[in-house]
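Got a structure for you, questions after.
A protein chain is absent from this complex, but the other protein chains hold their places.
Letters are used for the chains, namely A and B, taken in the order the chains are written, and counting of residues starts over at 1 for each.
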Amino acid sequence: MSDKHSRVSRRTVLKTSGVAAAAGLAGCTGGDGDSGNENEVEVVHWWTAGGESDAIQALIEGFEEEYPDLSVNNNAAPGGAGSALSTEIQDRVLQDNAPSTFQIWPGGSLQTYTDSDVLASLGDSVWDSEMEGAYKEGVRDLSRDDNGNYVAVPLNIHRLNNLFYNVDVLDSAGVDPSTLSSPADLLSAMETIDAETDAAPMAQSTQSTWTVLQLWEDILVGEAGVDTYEAVLESGVEENEDAVRSALQTVVDYRDYFNADAGSVAWDEANNDVINGEAAFMHQGDWAAGQYDSSEDFDFEAQWDHVPFPGTEGVYHIVTDSFVKPEPNPSPDATDAWLSYVGSVDGQERFNPIKGSIPARTDVPDDAFGPFLSRQREDFDTSNAQPATIAHGTGVSPQVKSDVEEAFASFAGEWNVDRTYSDLTDAF
Amino acid sequence: MATNQSPDSEPPPTETVSTDGGLPAETTESTEPTLQRWTKSEFVRSLPFWLPATLLVGLFIYGAIGWNFIISLTDWQGLRRVTYNPAEFDLDNYFEFFSKVVEGGLLGGPQEYWAFRNTFVLLILFTVVALIVGLLLALLVDQKIRFENSFRTIFLLPMSLSFVVTAVFWAWMYNPSSGMINEGLRLVGLGAITQNWISDPQFKLFAVIFALIWQFSGYCMVVYLAGLRAIPTDQYEAAKVDGANTLKMYWRVIIPQLRASTTSAAVVLMVFALKAFDFLFVMFGTQPGRSADILALMMYREAFDGTANWAYASAIATILFVLALGIISPYLYRQYKRGAL
Partner (left out) sequence: MSTLSALQHNRPDWSRIALYVTLLAMIAFYLSPLESGLMTSIKTQAGFQQTSPFVPPLPGQFAIEPWIEAFGRLQSGLVNSILFAIPATILSATIGSITAYGLTNTNWRGQALILMVLIAGIFIPYQSVLVPLSRFWTIVDLGSLLAVIPPLADRSELIALTITHTAYGIPICTLLFRAQYKSIDSSMIEAARLDGATIATIYYRIILPLSIPMFAVALIYQFTNIWNDLLFAIVLISDNSNDVVTMSLQKLTGSMVSQYNIQMAGAFITALPTLLVYIIFGEQFAEGVAGGGA
């Protein structure tokens, strides 16, 4: 902010942009105002409500204990994943006023930032060999830019390919979820539930695009396998046309078994149906379990349980949040400390149980995690693939993500496989 | 007739008050130099009144419009500062947009066509229907009912709410199983026409427009009510004497008198139609799908959803601005000529 280069480029910009009045003012201040305390880490994130804000608070407290000379400015962006934060961050980066660090999905979402070289490479001060060893390869890959430098530190991992279910509803329909081994099996199970009970076989929200998109993703993995799925992420849909179309068709088939108000409710309202016994299955990331935990008389294994989405055993479809270090950084050393802490055992142990996710590191002790999360951790440790996701930013660049979401936004209303397939070919 | 006099001139001696509309006594001309006369002219004397505003608006609003236009001529993307190279300015972004619109219209596919079409539909349908609903409500309320003030206040209340709030309410209203709309239809025996108002692409946009009309028809009602009350009662009487039946009377006599009301209400409504972005954003995020996408959302998506396509977004913004102006200007111009503006 205060270096000559930016001052000069500002003036140049103003002269040529013809904003006459602004040009008159450009001479005065130059914008090298107070860039903030060097020992203060400004953390921008979207965890503003409920358990999430408690989780980030715990992380901050742990950090401040570990580094007493440093302080944290908890500058949450207005809530709701993504948009408001993205607006604020993009804007601030443009003005050379980036915060010390901000929350972002690693992998694909980083591209906008790395293409413009605004993220600092993280060297050994953050990614030392001890930390590297504690991360799985797939997760580490997401933290790197195209040149192989580390630019992000993942904090938590949520699983996407879950099938939650209400035990009582399944019992009364006589369905045993452990026997489901493919999305087609799930379809017939839903037929059975529809016939035997009053409950909606699957709770879903089609008002938001991402829930439909992530369902399609997991159906694709379940039907065609992880390699096909990753090939689609990498190079588009055309080479795997049949698999893509089949997965789309399956979503359309599932739709007959969604709750009646799927189009007007958010996913958590739909999740209430599972809690109330009005729906049987729910496909959602494991943050949904947080809702079950906070409900009265709705306990793990007794009233609700979980299996990996049929066909995706051995796959841990990850959704992860990470922190990065933008450049120019108002507090470079303090930010390095923050990032180290985010990637440390202590930090991840404090944050993840409250957040309802598993740590990105594999060596965090298990004690603080409840039975469901412990089970998830086991699955993660033994998983043979940890693919990224489109819906949650890690799998593809933001441009592709936006176009794919556009395709699915129309899909979620029209349910037309052909049209959506052609939209998808344009998207990738 | 009164002449055009500069306000500071002394009242001219009576023999020089001309009746031809010309300037008064030559005495003023010969004693005051031109510069002084100019500084005392209406133009200069009224400067302090309108100049500050014009400068502020010029800076903030037109500065932004100008910036948008210039950016749209570049190909700026990403998070590094833009480099202005006038040699490379071109209208590519506009060509891209309109070719996608045409492609979308003919072949389906690019969403630009839908965003463009929907914006158009939203702007016009919302404004016109809100005006009509407001007029009907005003006609009802004008019938010397009791508690008129309370009715009026209640109809106005929705306008005071932010879209952030009303979007959530309306998602509940439109819930196919438990929402008020469908429940209401079932209540009066019209259960057969219940729909998935906001998930069925056929109805989505209209459901949104309906919700927006709910929010702003109260304002139209108030404007029209005032307009109706301002019509002298002898006009009503005269029409009745002429033997016009009620409908004709309203059409021929009343509605033309409401021109000025309609103008001001239409402008305000258009402003809110442009703000429909907030409503759609809260209800559907940045991806409402083909059936309800509008240019404002598309613009926001291209810029801020991590994609940082600033130049393209600026082109869309400019197009949106021109579209809005294009719709309202002919109307405003007519009203200006009629003296109603």
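Going forward, contacts are C-beta pairs under 8 Å (C-beta built on N, C-alpha and C of every residue); 3 or more make two chains touch, one makes a residue touch a chain.
Small disclaimer: the values here were computed from a predicted structure and weren't measured.
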Selected from A:57, A:71, A:87 or A:362 as touching the chain missing from the view: A:87
Residues of chain B (touch criterion as defined above) contacting the omitted chain: 2, 4-5, 7-8, 10-11, 41-43, 45-54, 56-65, 67-68, 137, 140-141, 143, 145, 149, 151-166, 168-170, 172-173, 175, 178, 180, 183, 214, 218, 222-227, 229-230, 258, 260-261, 263-265, 267-268, 270-271, 274-275, 277-278, 296, 299-300, 303-304, 310, 313-314, 317-318, 320-321, 324-325, 328-329, 332, 336, 339, 341
Interface with the undisplayed chain - residues on chain A: 10, 14, 19, 22, 25-26, 28-31, 33-34, 46-53, 73-82, 84, 87-88, 91-92, 94-95, 97, 266, 268-269, 272, 275-276, 285, 287, 290-291, 294-296
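By definition in this document, only the chains that are shown with their structure count from here on.
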Geometric centre distance via CA averages, chain B-chain A, whole Å: 39
Contact set on chain A toward chain B in their complex: 9, 13, 16-19, 21-22, 82-83, 86-87, 90, 93-94, 109, 112-113, 115-118, 206-209, 260-266, 393, 398-399, 401-402, 405-406, 408-410, 412-414, 419, 422-423, 426
Contact set on chain B toward chain A in their complex: 55, 58-59, 63, 66-67, 70, 78-82, 84, 86, 108-111, 171-172, 174-179, 196-201, 204, 281, 283-291, 293, 301-309
